[in-house]
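This report concerns only the one structure given below.
With one protein chain removed, the remaining protein chains of the complex are shown where they sit.
Take a look at chain A:
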Amino acid sequence: MTKTLEEKIKLIRSPNRLTARQVIRQLISDFFEVHGDRLLGDDPALTAGIGLFHKQPVNVLGINRGSNIQQRRELNGGAVRVTGYRKALRVVEAAEKFKRPVISLINMPGADASAFSEEHGQSEAIADLILKMGQLSVPNVALFLGEGHSGGALAFSNVNQILMLENALFSVASPEAVQAILKNRNKTQDASEFMPMTAQQLKKIGLVDQIVVESPSNTLMDRIDKAIVNSLNELEKLNGLQLKTQRFKKFENITQI
């Protein structure tokens, strides 16, 4: 059953949506969380650390929006702050050093909109993470649990393979922002009718490698597990240079309109 964009948005923003922390808890053993960017502070919206995935050490970046009002306030609704990108960068650099794959788990509205992040160089922090993710000689994989928009989400998804849950979204801007432009043109259709942003649309253009079916929900975690294993197994065959080239070409090919 295909859902409308509105239904998808409602689902992925629901307090009951599967969170990055839940995925980490269930699929990663011996998880060791790291804190802080060593400069300004620690962004609780980003759970970052190392753990074992099928007995293999992996580095994990998980974005949390929070499941209730208090959590959402603490976690800034998942809008990663400047401190989050720099914490992520530390973890990604460690992955390069210790030759471990990186797994990002994404559900975020976009980057933080605050004076704090702006005044402490959010732009360059995002750019640095995008750049480093692209240069990795180890595999990186992003799983969109919910939505991800703008450069903020891109920083976590400049990866070899992108996986998306069936109802997840990935776009240049929030569907509301796109809708606002359309409204000016008296168009009432879904933003996604004019702009690929659903998992299904993005698979068609070659951006998404695997879509994970969401129901039945009691076995969802098994399917997520299998999808990540599949990706890592495929990427395991490539050496450092090939991984970098594959990543480079993946995105270059999509943008050749």
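Just so we're on the same page, a contact is a pair of C-beta atoms (placed from the backbone, for glycine too) under 8 Å apart; a residue touches a chain by one contact, two chains touch by 3 or more; residues count from 1.
What we mean here is this: contacts and distances are computed from a predicted model.
**Student:** Not counting the visible chains, the remaining one has a UniProt entry; which protein name from "Putative ABC transport system permease protein", "Transporter", "Acetyl-CoA carboxyl transferase" or "Sarcosine oxidase subunit delta" does it give?
**Tutor:** Missing chain, per its UniProt entry: "Acetyl-CoA carboxyl transferase".
**Student:** Could you tell me which of A:S114, A:S137 or A:Q200 touches the chain that is not displayed?
**Tutor:** That would be A:S114, which touches the missing chain.
**Student:** From the listed residues A:L75, A:L163, A:L207 or A:L243, report the one that touches the chain absent from this view.
**Tutor:** Of these options, the touching residue for the absent chain is A:L207.
**Student:** Out of A:N107, A:S150 or A:Q210, point to the residue that touches the absent chain in the complete complex.
**Tutor:** Per the contact definition at the top, the residue touching the missing chain is A:S150.
**Student:** Hey, which chain A residues sit against the chain that's not shown?
**Tutor:** 111-115, 117-124, 126-127, 130-131, 134-135, 150-151, 154, 158, 170-173, 177-178, 181-182, 184-185, 187, 194-197, 202, 205, 207, 247-248, 251-252, 254-255, 257
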